[in-house]
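Of the protein chains in this complex, all but one are displayed in their positions.
Right after this comes chain A.
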Amino acid sequence: MTADVRPPAEAVSTALVIKGARPYGEGEPVDVLVRDGVIAEIGSVTVPEGAEVIEAAGQVLLPGFVDLHTHLREPGREDTETVESGSAAAALGGYTAVFAMANTDPVADNALVTDHVWRRGQEAGLVDVHPVGAVTVGLKGEKLAELGTMAKSVAGVRVFSDDGVCVADPLLMRRALEYSTALDAVIAQHAEEPRLTVGAQAHEGEQASRLGYPGWPASAEESIVARDCLLALHANARLHVCHVSTAGTVDVLRWAKERGTKVSAEVTPHHLLLTDDRLETYDPVNKVNPPLRTGSDAERLRAALAEGVVDCVATDHAPHAPQDKDTEWNAARPGMLGLQTALSVVVETMVKPGLLDWRGVARVMSERPAEIGNLPEHGRPLATGEPANLTLVDPAAEWTVRGAELASIAANTPYEGMRLPGVVTATLLRGRITAREGKIR
């Protein structure tokens, strides 16, 4: 079964030196020697014979980013994204590992599909692609998928999610949480009480009311998060809350964490930056699930991320074809691209206003997601002997987003034409350069 699967993308034996970058954006600039896929030396480094040199004066060195929530669309919608094209987008965005959500066609609810996705990730070799397994068969919310078989497969699945839909049945969610404790796994929930969001098209509030969009109430998210936190506490299981979008959910998370619940949570870049004011455009490029909320929700989410009540940033990268987006609002699929713009949006919303320093960015984009996703090789400290999964960022540079120029096959970015700060200049996976100056290596 495992014979035809290549081992993880090889570490390179040639040396590489990053010159003059500041780890976590702190202290004096240093040189970093990378050899055999690990950080061999930090400080003042003599460049070894034949070593590649990356001049990185003025740049910030961070552990490679980890995305807990990516839709790669393979298998099934390779016209919008493949594991390979999504891996390229991830590498260009500074990522060294991504979790590919299970709502593909066929659904990743069995080891055949999860292994296929894992293998395709290895073939692309740009980031570590970790398939997420479905919690229930066919994402139908009726019957547990074979979580144990997926956990024991080549891909070694550790994150399970029906993302796209909520595991709404409380008894089934209880069973999933209980069962997952034997697998050292986490259940990632798309928190949406379906009875409260029938026909929903946008955040239920002043804007949606004015424009006549059926509303997606904040309480539909908050009630599920509250319920699941209680179930996770009862089962002593690990719960991860996908794409937190409301201020009320932040309050629930704080309360649950204080009670000792093993709960973690992610927020998307778009929920940090964009609001339901975007509904004014009627352009479904802004349609996403959960929907863009109000300005005060975004403000509370930024504060919660800074404080750690929300643990990390996840992109919810969701490529869609033009015929699924350039339509009337109701007909459009929810979702937007995120991998290549995430860092910039975090800089804009968190770093520039002083809510996070670069050590904080490393925490929310690399360390915490790696811990939650159970990846011992990622999100490691910038220290000698650690795996060289690294990202270099030019904090002073700006760029203009053009959907057509992004590496994804789809182009549905809400930031089209927007000027954003913070440019990823290089990404290293186990010491090998995967992206450099906006190009895939």
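As a convention for this text, a contact is a pair of C-beta atoms (placed from the backbone, for glycine too) under 8 Å apart; a residue touches a chain by one contact, two chains touch by 3 or more; residues count from 1.
We adopt the following convention: contacts and distances are computed from a predicted model.
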item: Listed names "histidine kinase", "Aspartate carbamoyltransferase", "Iron-sulfur cluster-binding domain-containing protein" or "YciI family protein", with the criterion being the UniProt name of the chain not displayed; value: "Aspartate carbamoyltransferase"
item: Among A:112, A:331 or A:396, the residue in touch with the chain that has been omitted; value: A:331
item: Selected residue (touches chain absent from view) among A:214, A:295, A:308 or A:353; value: A:214
item: Option from A:46, A:236 or A:323 whose C-beta touches the chain left out; value: A:323
item: Touching residues on chain A - with respect to the absent chain; value: 195, 198-199, 201, 204-215, 217, 282-283, 323, 326-331
